[in-house]
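To keep things clear, I will list the structure first and then write my remarks on it.
A single protein chain has been removed from this complex, and every other one stays in its place.
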Amino acid sequence: MRLAPTRRAVLLALGASTLALAARAQGPVPQVSDAPAAEARDAARRVPFHGPHQAGITTPRPENGLVASFDVVATSIDDLERMLRLLTDRARFLTEGGPVPDLDPALPPADSGLLGPVIQPDNLTITVALGASLFENQPWLAGLKPARLQRMAQFPNDALDPDLCHGDLSIQICANHRDSTMHALRDIVKTLSEFLVLRWMVEGDVPPVVPDARGATPSARNFLGFRDGSANPDSNDAALMDRIVWTGGPHEPGWAQGGSYQAVRIIRNMVERWDRAPLAEQERIFGRRKMSGAPLDNPDGTEHHVPDYAADPEGRITRHDAHIRLANPRDVESQRHLMLRRPFNYSRGVLPNGQLDQGLLFISYQADLEAGFIAVQNRLNGEPLEEYIKPVGGGYFFALPGVRDDADYLGRALVDAARRT
Amino acid sequence: MIAPLLRSAALGLALAGPALAADPSLDLVGPLSDYKIFVAENTAQLVTDAEAFAAAIKAGDLDRAKALFAPTRTSYERVEPIAELFSDLDVSIDARADDYEKAEQDPGFTGFHRIEYGLWSEGTTKGLEGHADRLLADIRELDGRITALTFPPEVVVGGAAVLMEEVAATKISGEENRYSRTDLWDFDANFEGAEKIYTLFRPLIAEDEADFVAKVDGNFQAVKDVLAKYETPEGGFVSYEELSDTDRNILSAKVNTLAEDLATLRGKLGLG
Partner (left out) sequence: MTHTPSRAGLGLAVAAAAMLAVTGGAAFWYATQRNAAANPEARADMTVTVGAETCDPQDITVPGGNRSFQIVNASDRPIEWEILNGVMVVAERENIAPGFRQTLTVQLAPGEYAITCGLLSNPRGTLHVTPSDEAMVAASEVTLRKFLGPLSEYRVYLVMESARAVKAAEALRDAIAAGDLAAAQAAWKAARIPYRHIEPLASRLADLENAIDPNAAYLAGQEDDPGFTGYHRLEYGLFGQNSTEGLGPVADRLVADLADLSGRLKGMTLDPALLIALPGAMAGQLATAHVPVGENRHAGNDLEELQASLDGIGKLTGLLRPVLAGVDPALEGDIAAAQDKAEQDLAGLRQGGAWPSYDQVPGDKRQALAGSLAALQTALDRMQPVIGIN
């Protein structure tokens, strides 16, 4: 057969990089349309589904993530319970993995097949959160809305597209590979079509970085080329997380203990214009060195050095309106406004004006939405960075408390509370 | 269409669901032929309605032409899975401006939606006379071709899901009848067409698939209940713009779930 030489010719035509790859691999020479080799270890990694809190909030962020927002079609508390139980079942299966059931081939298959006959967990997390509209539109949920949950209001620099805003329910899906997040989303859209109507969806990723000798990686870069997340609180510090991420206390309804407020913002970056801005200007706007991430008052330091704003009261080194100084002035007061950020970069083709549609899928979690995201964003209003960014969508949601075991389901406490009232 | 080869290859596997009949039964003949009679009645009605519609346009009666647009379309939309088997006529009768490079200005843009554009966006019957003649001729041709056609069974049974997919893809969003906003008429007709197919074949599965038919019955009823809120006393429908977000969501959820469920009908009837 003349196929092999032909395929080799194709490889040759496609250039040396492919050949280099081929040479490195042991065993068969890879073909141009073969799937890229994956790490079996990555695919087998599993994030526990059960626990006091949902996974996907303090879980280390994998390479891929998306947020999908839905309108909920439920006319009774029974509908809501069926929906939440079904959603829990799917999330439990998808995050734990396992074989896809075989159906009669005369029927549509049980699964999209994106991941083959056996679903690998792939570090998948599925995080479900509820929007204010769900509580406001359903009389049987009256009085049960989490204390700080509200409809996202427009900030001065926002140009919100109604088709990219709000929703009754959000699902954040994260995994090592994009196929896993997409597979999970399609599974949910298919199995919950009776209850969930998709409003909008944005997917993104963060670039993997080779770890240093100690196994640590720096914060990932956003599409403006800056490291994002340098000052994020330590997600392994359980006590800190209890204070700034997880809801609790008498001001919240009893069912809403152990959840978290989720703020999602779809922030377009005007990357062409940004790339034409002088480097010094870019660094002044952020308050950090672009390559290292070091604060401007410690230019040879690392991204983890804490800037000393007390030594710079005039804002000569780090301007008062620099992004990081506004977002976190490092004073006593700012300890009240901490939040845990979990963003992804998105890229969605080309806008009608011929510019790239790229930006940040900003996601943050906090115990108090007003003290967290809203307060910080209000401080950022008017920052010079606004010239290069434009929030176009998003919404506020309340991430439900965790699912404790096989008998439990997402939002059980809410359903029970609604039945009691 | 699953080949016998594929099916026999799959027989060796353990199946998670119930095994389905490998071959269809003769019981399908009754519903299949009843469906053709339903289609024939609709295309006959379509010819009659199109004659009146074309006459109104050629008489320059703008109001009457606008009033007849939506009701004339319903007979076409009810039987769309069969009507669209004839690609040349489907394009000529029902293509949308999006299908053409120059959109509304494209000389290839003809049929219902070209006339709709003229009546609503241009506000006149002038210049539509030729389109009206052509539409009527196309519809007569369609009627003749459908009479002569032996309906492929899998197209008939699969048509229920196809109609729901059609609604989910273009009617829910209100992009089909964008000039006249009469989308709810089409929605209702697609829905009736799907329900007709389901109702004809339902007796063949009702006994073995009690849960399935109960769920599908419920979802059809839910769609009916929502649509009924938008009916006018004359038996038509209000503008798509009056559809509330809540009801649009209910329709969307039910229609997608119907599409999901009705997609199994072929397999359940041995026509996978």
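As written, the chain order gives the labels A and B, with residue 1 at the start of each chain.
The rule is simple: a contact is a pair of C-beta atoms (placed from the backbone, for glycine too) under 8 Å apart; a residue touches a chain by one contact, two chains touch by 3 or more.
Bear in mind that the values here come from a model prediction, so they are computed numbers and not experimental data.
**Q** Would you mind spotting which of B:30, B:144 or B:203 touches the chain that isn't drawn?
**A** The single option touching the absent chain is B:30.
**Q** So one chain is hidden, and I want to know which residue out of B:63, B:88 or B:208 touches that hidden chain in the complete assembly.
**A** The missing chain is touched by B:88.
**Q** Tell me which residue among B:165, B:195 or B:260 touches the hidden chain in the full complex.
**A** Final answer for the missing-chain contact: B:165.
**Q** Touching the hidden chain in the full complex, which residues of chain B are there? Just list them.
**A** 1-6, 23-26, 28-30, 32-33, 36-37, 40, 84-91, 95, 98-101, 106, 108, 150-153, 162, 165-166, 169-170, 270-271
Here, only the chains that are shown with their structure count from here on.
**Q** Chain A touches which residues of chain B in the complex?
**A** Those in contact with chain A are residues 2, 6-7, 10, 13-20, 219, 245-246, 249-250, 252-254, 256-257, 259-260, 263-264, 266-268, 270-272.
**Q** If you look only at chain A, which of its residues touch chain B in the complex?
**A** 71, 73, 101-108, 110, 137, 190, 193-197
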